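Selected chains only, in their assembly positions.
Each chain carries a letter (A and B) given by its place in the written order, and its residues are counted from 1.
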Amino acid sequence: MASEYRLRRRVQFYETDAAGIVHFSWFFRYMEEAEHALWRESGLSIHVPGSEYGFPRVSTSFDYHRALRFEQEFDIHIRVTAITRKSIQYTCELTDGETRIARGTLTIVCVRHRANGPMVSAEIPDEIRSRLQVAPGAPA
Amino acid sequence: MASEYRLRRRVQFYETDAAGIVHFSWFFRYMEEAEHALWRESGLSIHVPGSEYGFPRVSTSFDYHRALRFEQEFDIHIRVTAITRKSIQYTCELTDGETRIARGTLTIVCVRHRANGPMVSAEIPDEIRSRLQVAPGAPA
């Protein structure tokens, strides 16, 4: 069972913008990279082609404390903060050594869908739920 | 003086992901497109090369109600909800006709910076502040 994941990452050039810093939309991709690595660590994949289950994002946020620049290395630390029957919540900290870069949140829900049909809310399958747990000390 | 902007937009193929819908990180870019169009409408540019002023994002969020799909058309409606001496807040609604797609928020601050030096918090210059105002009826 996994409850958190830490990933080290370097800023790529195509992630920067004309202000010379990483574009703010990239932080959501960084957070998602860590989320998917957490799932892999748990023996899971967030997207299994042909599966009837999916995990769309329903809410997300980021607060930015410092800018990230080209070739800068930083850490992404994602933690599971809540699991309900149909949703999972995470928080995510980006840091460079002792410096806090940004803090994000993400809520995903479980859905079932048939080919080209609408997505319908669903309970998280047991084989997934049994492999993820809330991180110790995570904010309520 | 401008306080809101409405933009019609079509989903591009490169904005979709393997789940067949627009990747959630794109909504932040949609919101920013509308923000920059609002500034242009006011005779301003959010990024003037060589200017000592910049407007980094310090906080942003999105709640997702419906998915967007390839070639779908939708509206982006951004509104200024608060202006302080050093910051501007917006809310943003994405809709397709009567259907609510998503709702976002964005807070930016004014900074001054010298070449390769750190960014320092600054007051929004008058020539910018005088051209933007809070939208009537915007949530407090």
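Keep in mind that, in the parts below, a contact is a pair of C-beta atoms (placed from the backbone, for glycine too) under 8 Å apart; a residue touches a chain by one contact, two chains touch by 3 or more.
Being a predicted model, the structure only gives us computed values, none of them experimental.
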| field | Copy number across the full structure, from 2 displayed chains | value | 4
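Criterion: only the chains that are shown with their structure count from here on.
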| field | Size of the rotation, in steps of 5 degrees, that lays the CA trace of chain A over chain B | value | 180
| Where the CA atoms of chain A average out and where those of chain B average out, how many Å apart are those spots? | 23
| said: If we count contacts the way the header does, which residues on chain A are in touch with chain B in the complex? | reply: 18-19, 21, 24-26, 28-29, 32, 47, 49, 54, 56-64, 67, 119
